[in-house]
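Only a portion of the chains appears, each positioned as in the full assembly.
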């Protein structure tokens, strides 16, 4: 009996192309750090089946393209730069049907020296990265999904967890007051392809933080929903947002065994296991 | 104007529940290390919208369930254990419509002392993990997707890359002989829900390795396709497999500048940037 296989889907490209871009406005410099991934889909069946590379754009060439385009780009947001990159790749590669560019932007903060912002010195911020995934077929509409990852936040009170199911394997005690720590991952989808991406991002992020701080939490689920709602409320350019909030447990240390009282003062922060709470919330139409 | 949002999708559970299970066959022990994630979907709208936890199974209880079920289980594969866990959770939680269990199995190898396998001493192997994602709605069919991740392999010859597109941003020289290193990620979907999962896994993995070693590679794409084909060929219980093969470049170091010849002897292994090649290959029907 004949045994045969065929290619279902495929894509390929270059990952972790890291870029520092320095923009020099006279003595005052701006610094961007982007980590770029480019992935192509297209007419690559013979490459897989026959080892025919004639339609293959080398991933090394994609890397060169990232740097060369960054030099020419006037974009001030990574979303705009990603769009430029995609248009450039489509224009030169008829065999490509779909280009996806993913960018992570690291956090560099201008140093403040003697109370004044310094011209050309920067300090790396937290592990939080700003993200975007931009993609397009040759002639179709843009898909622009921006987000952030690694935003590690914590509140020391105004978080309860009560009223959940009690069954034979339940040992967790109810609490009216616990530490709530999480590392936010968010993705939101723009309904337009042209807007002030940086301004929208700042407003959305601040709305989530304000909600987190002010919310009287009954569960991670309730806070997630409230944060998502707050994000949509301040961002007319999006209709939905997906949030993933791991519950990074800080466990109350049992001091009673030593005759001490622990009034929510001494905790053991843990990385594993952790709760995983995720949901997508959308604007009602 | 009214502003309203609603819950689109949601799921929650516990991640990174780590487990050592020791099975004692008299003096000879077996050791399993599993890293388990449980995710539930179901009737959780009020939990998000109203902070009503009455239908919430605490993620801490899920953690307890993982350990308690591991004790009772006679399963010798993680796929079978995942199925047991899912059935148990469905049976006790009418509010849950869908359970997904993801397990990663770490590699522990029995020590060989004086040429003999030791009864109870083990050495941790490489970072390669065996994986499975098992899921089911309350009454629907099983979905069982197994795989592996982190299988770091390399061949020092029989890998070329020629004949690709030359354009104005191309600087990569063609080569008839390069190092080919990759860290394989694979996922295959079983078409049956009851089989000898461990035996199938061993055979499939060995077929991929034999193909990688013997293949005269014209590109990562060609080798990926050949490995996928080899995997399907030896595994009647699957119809498709998805492979991701990052191209972990080992760059030939330029010794000519120092009057030395580099006959494919001295390379710089790099982690970034790296190529990313992925495809799904399926059995032709």
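Should a chain be cited, it is by its letter among A and B, assigned in written order, with residues numbered from 1 in that chain.
Throughout what follows, a residue touches a chain if its C-beta (ideal position, glycine included) is under 8 Å from a C-beta of that chain, and two chains touch if they have at least 3 such contacts.
Given the structure is predicted, the values throughout are model-derived calculations rather than measurements.
The copy number for the entire complex in this file, given 2 shown chains of one sequence, is 4.
Quick note on the criterion: only the chains that are shown with their structure count from here on.
Computed from the mean C-alpha positions, the centre of chain A lies at a distance of 23 Å from the centre of chain B. Chain B makes touch with chain A in their complex at residues 3-18, 37, 39, 44, 47-61, 63-65, 68, 92-93, 161-165, 167, 169-172, 217-222, 224-225, 228-229, 232-233, 240, 246-247, 271-284.
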